[in-house]
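Structure, as structure tokens:
For this depiction, one protein chain was excluded, whereas all remaining protein chains were kept in their positions.
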Amino acid sequence: MSLFSYLFQNFGSIMQIAGIHALLSIEGTVLGAIVAIPFGLWAYRRPGVRRFAAAVAETIQTIPSLALLAILMIWLGMGNTTLVATLFLYALMPMLHNTVEGLLSVDPGLVEIAKGLGMSNRQALWRVQVPLASPIIITGFRMALVTSIGIATVGVFIGAEGLGSLIYGGMQVQSASQIFAGAAPAALMAIIFDGFLAFLAVRAGRRSLRLPRLHLRNSPSAQTPLKGDG
Amino acid sequence: MSEATFRGYERGFQVLEFQQVSKSYRDGTIAVRDLNLRVERGEFVVLIGPSGCGKTTSLRMVNRMVEPTGGSLLLEGRDVTSYDPVQLRRGIGYVVQQIGLFPHMTIAENIEVVPRLQGWSPQRRSERTAELLQLVGMDPGTYRDRFPHELSGGQQQRIGVLRALAADPDLILMDEPFGALDPITREQLQDELKRLQETVHKTIVFVTHDMDEALRLANRIAVLRQGQLLQYDTPAEILRNPADDFVAQFVGRHRLAEMQVPHIVRDIMNTRPVTLGVGASTEEAFALMQSRQVDTMLVIDEQGSLHGYVSALHLAHKRAVGRTLGEVCEQDVAVVGPDEDASTAFNRMDQEHLQYLAVVDEGQLKGIVTRRSMVRALAAAIWGDAQ
Partner (left out) sequence: MTGIWPDIVAHGALIWQDLLQHVEIVFISVAIGCLIAIPMGIWLTRRPRLAEVVITVTGLIQTVPSLALLALVLPVLGVGLVPAVSALALYALLPILRNTYVGVRGVPAGTVECAKAMGMNRMQVLSRVELPLAAPVIVAGVRLSTVYLISWAVLAALIGGGGLGNLILEGLATYDFGLIIAGAVPAALLAIAAGLLLSWLQRALTPVGVRRLAAGERGAA
């Protein structure tokens, strides 16, 4: 069966599976965010805790996805729950890391000024530090979500739903069309979320006046001195 | 034509000549226009002018970091484009505005970059490094294995200068090397550089936009504006006869005013007398006197007000070992105010047979007038700043 007719005939069900795939990915990532971001806010001032947590999160991140899925499956059984639990674990590292880095990147001078203006610690955190750190925190979420979408395809091996079922099914029946029907939406979904969240991060950055930092490289002519001597 | 190798460091560089040199960039900017300039061996030439006038561009054409679009640059009578650029650069020292030390190399490795490129033996290299570090008063044992970020800005810039000297090139190019330093460190490095040039006899082309720096360092100053050479002359001549209003303005009215004979003490005093604090020991005083070759020294307290003086002679008499200068110093110092008439000061020194006068303003030590500083100030006024 040709690719197009396959896609055409199964459009509805492909979209439905893709929808489930997106939901599962988002679910795992959001759960990760709910834990990692507040933890990051708490831990960023405590270098010991911060480093320990980062090491643990990074170690988890290192474990091959199929291995972690398989191990968790032994405790949590086959199905979506295990997948979401795994995605949750993988999401911790990028988000914890970026929350901490984001907060640390905020100019301490600004925090001083905020306090000088009469803000409490808590107010300075929420009104100055978090907004300024938000582009980096959003980037952490973005990295976590893109990873989740990829790993969710592997969920098929522990009986979770999602686009992996199309891909793996296609591999078994050697149908390139079916593989493509699973792979393309997964890739597309990752690219779209990636772009969308990158856009959000830039917007958050512009709002918090951090845009100048995005100009990473000045051409020599960009440094042209004033020509006011004529 | 086969490419010649520039071996300025072997044969001895004679002369550098800009002949009708122009440079226009692709975007249409004309950075340098028909520049004619001749730099003789052993000269210290300073290129000066407002930002964007083409100083850096002119300098970088010498070592072919930028290629001219018109005219020619002659080195030892040959067009620089006939030299292989890599070899050419190895024979020309180069110091830049930002410090430009390699962060991953130690101080020694940084200094030895060019000697290494030229294949010197490790032993010769390390001897050279030690010699150079000593030249600027940095202990080789302490500094050789440090990394650039472990040095102060002034020290880093010194290393930048040493690096340019390392392979003993005859010609050195410097592009605002002291631009990023605080005024005090800058002056100190200028003094060191001047002294260095007098001892090692390098030909130096130096870019700055600071007129004080130019006047202090140069044998000849080239004033540029919008890519054109306005005047090329000795500092004294530029001060005396500025070519046009622009040069005059650039030199600054206050400096032209300074050209008149100094009439108050402030004009002739040495602002950095040899001093020590009241808490210093007599041993320290001896050591400092020896190293600075003076036989008296002023003693000041923490607030910088004058406390007295000590001389080598009476330190020896007083059996002063183990006591502080505050305890042993003499207090009958001859004092003068900074705004008093210079000629009065001169007469006093003459009549009372004084070696020096301490300049004190509201209790604070401001400087010292010695016979030497007086003669210097007069000489500078009469013959210009060049020494």
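Which chain is which? They are A and B, in the order written, and residues in each are numbered from 1.
The criterion applied here is as follows: a contact is a pair of C-beta atoms (placed from the backbone, for glycine too) under 8 Å apart; a residue touches a chain by one contact, two chains touch by 3 or more.
Source: prediction; values computed, not measured.
Chemist: I'd like to know which visible chains would be in contact with the absent chain if the whole complex were considered.
Modeler: Displayed chains contacted by the hidden chain, ordered by label: A, B.
Chemist: For the full complex, which residue in B:K23, B:K55, B:R90 or B:K366 touches the chain that was left out?
Modeler: Selected residue, touching the omitted chain: B:R90.
Chemist: Any idea which of B:L117, B:A287 or B:A379 touches the chain not displayed?
Modeler: B:L117
Chemist: Determine which one of A:G79, A:P131 or A:G150 touches the chain that has been left out.
Modeler: A:G150
Chemist: One chain is left out of this view; which of B:S22, B:N63, B:Q190 or B:T370 touches it in the full complex?
Modeler: Touching the chain that is not displayed is residue B:N63.
Chemist: Can you name the residues of chain B that touch the chain not displayed here?
Modeler: Chain B touches the chain not shown through residues 60, 63, 65, 86-91, 94, 96, 98, 100, 102-106, 113-114, 117, 147-149, 163.
Chemist: In the full complex, which bits of chain A touch the chain not displayed? Write them out.
Modeler: 58-59, 62-68, 70-71, 73-74, 146, 149-154, 157-158, 163-164, 167-168, 170-171, 174, 176, 179-180, 182-184, 186-187, 190-191, 194, 217
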